[in-house]
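What you see is the complex with one protein chain gone and the rest in place.
Here the chain labels run A, B, C, D, E, F, G, H, I, J and K in written order, and each chain numbers its own residues starting at 1.
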């Protein structure tokens, strides 16, 4: 089978991973996570596009792009998860499998992190497993691609 | 009378029109709507500037620009309508007639779409008439320009 | 094409138009609005039935009547918009195009005017354009009649 | 035993029964329900007064009338159930057995239908059994009349 | 000074006064209250128009009428006090002194009686003094007429 | 027609009927109600299974059992009605007619009894008729069985 | 009949009357109101004790004192009206007639002034009549004393 | 390395899997899921204990048992997730890694399913991946066991 | 005087006392508390029945049993305190003195522990005194038994 | 061991004990309670300071004083319990054991009495045991003094 | 320029500064802060009046006094900030510049400290800068005095 592409998009402040609140988010940097994801994708016979931005509109642009270029999307929308109707709409508008990812357990933190505008429009969600969540999400994405009708 | 300019600004995900949830938003693309608006504006003796962006900050930049370059503003802020205090402030800060536009009937959808931060600071609002709403908004804008004291 | 009928129904206190809070509702009386609507309807090749009542039950009776006698309904339910489940049910029960109309921008006023029980069951809504809204609603009604399958 | 009278009062939009949303309210018309109620009342040795109005005030007038002319009241207040303090007061003011009736299961529908201002001041309530609810209410009314001290 | 007219309008269920929950509303009938009001008005050099209705729309009609025929309004809107935006608008639209009246202390009863839509648009309010409240309201109305510029 | 089975399930504290708050629940014991139900079922050509438990899980077990052994279910879930998502799910999962029953009028009592998690997933509900409600529920169950396609 | 005493107690900031927000509270000073009350009491054959304090505890002390020294209480608790459970308890504990008084219409002002902790435990309340309210309260107090059994 | 035990506990109504709402929960039965889990555990060098109960208390008993007999816990608490403080306390009291699992995406369903009392006290959560979630949870559990200090 | 029996019932997770969050609940085990209670009861001339369960229904069964076998009840309902309407009803249904007990200060913990469904239907409540609370509850129970009319 | 001092502070309206709502608070006066406390303290080898005030600020002054002069504090803050952030802060600032006391069961009364601002910052709380609560609080205070490190 | 007076008023528990929760409020005592303020005022050519009280009424008395004796007010109302309508009214009633001051960042603490009744009626607010806030407030007060028209 030809390789297919999985988009892994990261939202605001994730560029600070490893530096910001390590007791919450761990010591791995976003670069090391990207590396880990590449290796896993390789072993799953997939290719990844891995990006980070602090701008909500750019995240939406990339979600749109994923729909035409990728067969699955992994999204760690960070702070925008909790407030963005625009991101909700972007995800609702695309048809590939979508996985919501959080490094920390958002339900064990402040109340304003308990609600996610992203959750109602994703296929599934993974949270609280630290950076291992990225690997779990990739595994799940590969499985969902397998099940979904051929597209790209 | 010399022609005057009307800004028609479109917010997040409207670039997907015709593709995204056609049962809600219809089959017209944003390009075809722009075309339709140009023709109507022509017949009203007006000129239009028609744009779309997924970024809240860009939308605000354009709202500011409209205040100096246009005599009326038509705004379909989409997902940012429901959450953006910043957009609310931008609209409050400008003095030309402002029309809020929604393609679908936002009150017949999810609860989080019922409140609009944009509504309290516009002149009037039109929603639920599908893409015809753009024509209605242009007609209304022309009428409001006629009534307002000459400016640009 | 034969003329078709559009019902324009006005709810409580609209008989005071021109007298009541002119800084909010303008100086036009309901009679002058009816006159303006007749002229516009004429030019659209439509006929209108134009009425006002202060009684919720009468408004509901007329909504029912509209369904059998008219091809579209324009409703300015005024104060009943915000509280009436019965009116909501009446509108939901009828199949012709329905347009909600407000003279003032209800979202720029007291909180209890922000929610409308009527909105979720109309085709579209127009608010904040002053008495011009009646003309906009007639234009929209004519367009909706044209699109809907022949009925009466 | 001499026959006694039971009032069956129907609120807004119930005149449209059989036409309005048949998937929710069924295909029986209000006339056929009245017929069915007459037959049942006959077999229970009772007489009925069966009416419908879209006006809240008329409904209240009839509730008052029931108190002097009937020995039990069956009330399907429809849309007024959810908002009317005035109806609540009318029912609280009368001393005959009172039965609240809804054709559909109001708790399986929109949130604003879950609360009834009528419920706290009735003897009992029946909902969700379709038009059979009228027969159930008559049976219950007959049983309650039997138990209550002779009055009219 | 020529006599001036004071409208005393009574809302739903007040026709049952003396019968309905006498431990809350006392034993006086509405007729005896009217009689008492006439005598007091006489001694104040005023004339009264005293009416009752169960219909919200009729109450609104009368409020409008009061504005042209009376120099002050006393309103016991009963159950409609707590829900009616339409009545709120009617009162806001008229310019004579307006007094809200409740026989019982609404704040010592159910929660849904604590909020009055009428209160924010009246001159003053009197509640809890039983039927004596009618006399107090007349006294206050006379005093307010005296202070307001001559009108009718 | 062969007899069919109706399950009548009673939740927590109903074993205390006749003892607990007789001014609310009456003087009949659960045993006497079972007896009354048997007689009525007999006359309706039905058989009943009548049980009571204080344990939520057992109630759920029995709801599951009803789905395979009975043609209708009458459920007085008492205190679990107001809180149990698990019971809601159990009822949603079964396909036979389901009737919710309350002896007292739950809407005339404490606020926490006004919401029922059971209501949105039953066919119909009966409340406030005292122990007569059991007879009414059996009558309704028999009628619903008659209408539903043969199954067991 | 021997004279009886009426306590008129004034809460926080009322010492500033005539100075503080005259567009809300009028231009009369507390001294002139006391004077006016004395004259009215005289004509009613009553005596008054008229006091003001900014301290909640002192207000409570005086409410207790009123119960043993006076036959009625008029209380303008100002800002403490909206928050004081302690004052609520003090009023509930005393048995003489109690009248709540507000100079301005508290329902036409900020939301936090709409709820009064004092209202549920007074005999009646008067608000919005400006400083005339003091006279109305005295009249009402005299009437209530007349009706209540002799005590002091 | 010696095998370690993972507890997989299933709450109310999961015994109906494959039967209950298959469009939400899929067609797999709980038995087939157990089978699938055994095979996966085998391949991960783990052993599983797989159970289901409809009783909250039994679920709590098993959570306690897991703490002494297992090295990780996978919990699909179904309906009890949303209401059970007792289950929350049980999970908080145990020290092994804990994974919350939901077959459906609970955030795309009714509001009362959006809050989970279980989430704040688990290590991580997986939801919306259908029955594949069980495999993902086992993988995650194995990884967490590996990272946690040796215990049983 | 003959000895009388006091039931001391413990709810979910209390079997873990001494192990679970010792910084909140202390180091005493439930067995040592039972021992301590026996000694105290002895000195008070009372007998105790001391039990623990994780099942809500069993707790209700025991509450019923207490009513016939004991002269007072001490209940530490733990997690069920905050959610159980069924337990509330069980306590309301019994007539012996009832004491609610919490080891920790529930008001100094998470918000969902601040409300207790048990509190409104007990005689008194003791919380925050650690395991000493059991002794205090026994002392109070003995005092309440002494005051209540002889029963068992 | 030398005697140590326990402060027993009583808030607003408790000076009326024995007079105010005896069905809620019993017939004992505050003087008789002080007497009872002195006797109990004597037997516990403690000394008491027993005071009452209606002023929030005085209560706070005394709480501060207790911290330097006493080894434990018993506080019945009455109406201030439910609203006072200032009292909350005073208690949080002192380091001796603190016991909250209520004579009546505040959870069986009005909603506004269910929340106590005092509870989160006390060691323990006792409520609903009538005036016996004072004795229970003294016993508990003595026990807490014994356990706490020597201070004064 | 002649010296002008600035009032610095401190509310409940601030007398404990340096002792109470030093990790929140720092180690400086109120005396040392007064000293620091005097020095700063001197250098600004101002005079200060520096006071503390635990009584809400006294704080209000002093706010009134400030209006006649000072040209600016600095207020650290501590616990009364969050609840006092009376203090809100006192500040609204005075015309000199008013500065709200908090030592700690109240928005980083408990929810009940996030809302301040004082904030809407002050000129400006300073919070979170520790005891340095007093100096900042004095600087700001001096600047505001300079800008305001000469008064005392």
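To be clear about the criterion, contacts are C-beta pairs under 8 Å (C-beta built on N, C-alpha and C of every residue); 3 or more make two chains touch, one makes a residue touch a chain.
Everything numeric here is computed off the predicted structure, so don't read it as measured data.
K.L.:
Sort through B:48, B:90 or B:126 and give me the one touching the missing partner chain.
P.N.:
Of these options, the touching residue for the absent chain is B:90.
K.L.:
Since one chain has been left out of the picture, which residues of chain B touch it in the full complex?
P.N.:
55-58, 60-61, 64, 83-90, 92-93, 117
K.L.:
Can you list, in ascending order, the chain K residues touching the missing chain?
P.N.:
So the residues of chain K touching the missing chain come out as 105, 107-108, 114-116, 119-129, 132-133, 136, 139-140, 143-144.
K.L.:
Contact with the hidden chain only, please: which chain A residues?
P.N.:
Touching the missing chain: residues 11-13, 15-16, 19-21, 53-58, 78-83, 112-113.
By our rule, only the chains that are shown with their structure count from here on.
K.L.:
Note the shortest touch-path length, in steps, from chain F to chain K.
P.N.:
Each step joins two touching chains, and the minimum needed here is 3.
K.L.:
Can you give me the shortest step count from chain A to chain J, moving only between touching chains?
P.N.:
3
K.L.:
Could you tell me which of I-J, F-H or E-G has an interface matching D-E, in the sense that over half of the contact pairs are shared by residue number?
P.N.:
The D-E interface is reproduced by F-H.
K.L.:
With centres defined as the mean C-alpha position, give me the chain C-chain E separation in Å.
P.N.:
Roughly 32 Å, centre to centre.
K.L.:
Just how far, in Å, is the C-alpha centre of chain G from the one of chain C?
P.N.:
Result: the chain centres lie 49 Å from each other.
K.L.:
Using the touch definition from the top, which residues of chain I touch two or more other chains?
P.N.:
Answer for chain I, listing residues that touch two or more other chains: 55-58, 83.
K.L.:
Kindly provide every pair of chains that touch.
P.N.:
Chains touch in the following pairs: A-B, A-H, B-C, C-D, C-E, D-E, D-F, E-G, F-H, F-I, G-J, G-K, H-I, I-J, J-K.
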